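Notes follow once the structure below has been shown.
Note that one protein chain of the assembly has been removed; the remaining protein chains are unaltered in position.
Here is chain A:
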Amino acid sequence: MEESSSSMCNFSVLESMNEKSIGEMEDSWNAFCLATEALHGGDGDLSFASDFVAHVRVLCSLGLESLIVEHFLCSMEETFEKNGASKFWKHFDAYTNPAVLEMDDADQQQELQDVLHRALEELSSEKQYQEKCLLMLVHALDMCRQSKSKEQTYSDAERNHLFSKYQLTVFSVLMASLPRHFPDVLHCYFKGRLEELSAMMATNCENENGLQENDGMDLDYKGREMDIDETHHQIANLGNNKLIRNIGVVVRDLRNLGFTSMAEDAYASAIFLLLKAKVHELAGDEFRFSILESIKGWIQAVPLQFLHALLAYLGDSKSNEIPASGQKSPLASHPSSRYYRTGTPPEGLVRWQLRLEYFAYETLQDLRIAKLFEIIVDYPDSSPAVEDLKQCLEYTGQHSKLVDSFIAALKYRLLTAGASTTDILHQYVSTIKALRTIDPAGVFLEAVGEPIREYLRGRKDTIKCIVTMLTDGAGGNPSGPGNTGDSLLEELNRDEENQENSSLDDDVNTDDKQTWINAQNWEPDPVEADPLKGGRHRRKVDILGMIVGIIGSKDQLVNEYRVMLAEKLLNKSDYDIDSEIRTLELLKIHFGESSMQKCEIMLNDLIDSKRTNTNIKATIKQQSQPVPDIGDEGLSLADLNATIISSNFWPPIQDEPLNIPGAVDQLLSDYANKFNEIKTPRKLLWKKNLGTVKLELQFEDRTLQFSVTPLHASIISQFQDQTSWTSKDLAAAVGVPVDILNRRIYFWINKGILAESVQDSGDHKFTLVDVLVEDGRTGVNNGGCEELLARDEDGESSVASVEDQLRKEMTVYEKFITGMLTNFGSMALDRIHNTLKMFCIGDPPYDKSLQQLQSFLGGLVAEERLELRDGMYFLKK
């Protein structure tokens, strides 16, 4: 009875004692205190253990058990604080300065390692000794209970309680005196060890796998599904690894001290840091290889191996750790030794793997997104990087990050006045291709593409560039570095090839027929379509559709193409239009038969011209063999090839009046007559300013050959009879305005054929340079030199450009807009658009989009002809 209630009623016990027993008790207590002190201060000398036990027994019998325990613990805490903790922390005094930790040299590392090992060892042995003392106390208590009554023993629960109390005391003492830099010390330690391990693994792998051609870090032969058996096998190699054991000891010691979460934090952060460094090292600026697998392999090979070994070691080692649930960090994968012993893959390890992989994905994704612009610039070459990014995004789902960052990069780097339209278009095409890979649904492409499209709509030469890219494949500016690799022509071809390949009969001979069928079957792709559906019918990327989307309607594109085609065809002298036919067929597939009809007629004109031309020449040969050559320069109809066009279907053609030399004129009308004979009632009307003249200039000392425009030819032929002309006279003779003559004649001056001098009257005088003056400027070689067409030099074009046509159309619209605003005061954009649609139905009818109208009105506002207030347009008064 007394014993059981002793803890509560010590004083009542005291009251019931007599003088003698109090004195006895006092003696015993003092002796106990001394023994305790001796025990704690002792160096493992347990010689007075029996004394201690005797004292405890006496006191216990007096019912002072709880007091004994209290005192014992208190004294232990004091000792631990004095001997253990303060000594322990003193070891790390050298590292108070964080700069010391950041030093990266091996000696420093080694020293840190040694210090930590030593300190932990010391502290642990201190703790072990104290635990031994505690155990002794427990034994003593146990014994005196047993002596009292057989049934009552010191229960396990009580003993555990005592030990956990002690554990808590140790931890609180340590925590209370924890220096600020200790976590850093731990972090630094783990980082150093992991790096060491990583290097060791690398060499291991190199030894194991002689085929590794890379720097030994490339571990991509290890798939993600590397099974645990293999890991076990690796562990076997590592099991005795001193390094791992050392780390294991450190972790275990730290755990025993109650630093579980701190240790875990330290090695987790070290692992993540190392992983991040690894990702950065592998990824870098290299986009040509996929690195995701290597990273995964590395995760398997280094951090997971490390963790596995660590868990295995901790699990095997007899750990008397008491689960301190309070200190368990949420990050911690608590080494559940139970799992491990049963042989199932430790759950903690799987969780670690997932965490590490997610972290790796995220790091790589951030890295790739930051460099996405460069990746896309390199696109087809950088597709492995794009694939990586795609996988990362699938895992992390942070697509919006990509969109925001990429749009910012685009705006800053691409959509600037300095970038050429062609480059922007190329980048756009690459972006489409790359993003389609990442995001088949096209949602993000839509978001990213919008700023580009918006910007391109504001550029005047966008359509022209697109058409040039479509047809030439050499980019918009012929002088620039043509990026033929991803031209749109390629795209056209590829699309067609794809379709041919996927068609049922791959007969090469049915090329044209196939094209027909494809043309009729072509349909725009739905945005939501899944490209992964079906391997064989894998969807092609509808880049052309996206490009056309920039402009809004295919009609404009077709129009521009028509102008460009006309220009090209008119400059041809050999009727060779094979490549044009091919391009047209490809375009027909995409834009439909009907919209390309005019272009087809233009090409047919060329084919007909060739036939007609041959016919006419044949009749001449038959009929007029005896007839002497026309003209005294030896010109004959054989030298004349005509391109006969159905001008209704061609874009408006510039018509400049031009007087051509009589003999040539005669030749032309003869040709026209022949044409009339063959094709009655049709008549040929010449566009004398168009075409190409091949001519040869014979001087006393040299002969030069040129291919020039008729105007150039006319100019130079005037010098045949008269070697010196004033610009005014020459202009009259050639039949062009003086300013045009002055511009065009520079061609001959630059060639060194003519010389220019300014007369007193201010009139320019041109003289034929008969003898070549070696002034080095002319750069004309003796003998024949074939010159390229001079037409493009001065940017003159024989066909009215689309812009000119558009401007003309827009003047009509402007008049209508002025008319309606005069009468209705103010109108909103929509209403102007609708009104134009309803009433402006002349030729050509109003067919612009709302955006086009808006930009046109914007132009009028900028010219201060209109005013825009609150969304309403007014006439500027």
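Operating definition for what follows: a residue touches a chain if its C-beta (ideal position, glycine included) is under 8 Å from a C-beta of that chain, and two chains touch if they have at least 3 such contacts; residues count from 1.
Note that contacts and distances are computed from a predicted model.
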Listed names "Probable cytosolic iron-sulfur protein assembly protein 1", "Trm112p-domain-containing protein", "E2 ubiquitin-conjugating enzyme" or "Nucleophile aminohydrolase", with the criterion being the UniProt name of the chain not displayed: "E2 ubiquitin-conjugating enzyme"
Given A:116, A:820, A:853 or A:866, the one touching the chain that is not displayed: A:820
Listed residues A:157, A:176, A:685 or A:838, member touching the removed chain: A:838
Positions on chain A contacted by the hidden chain, ascending: 812, 815-816, 818-820, 822-825, 831, 834-835, 838-839, 841-842
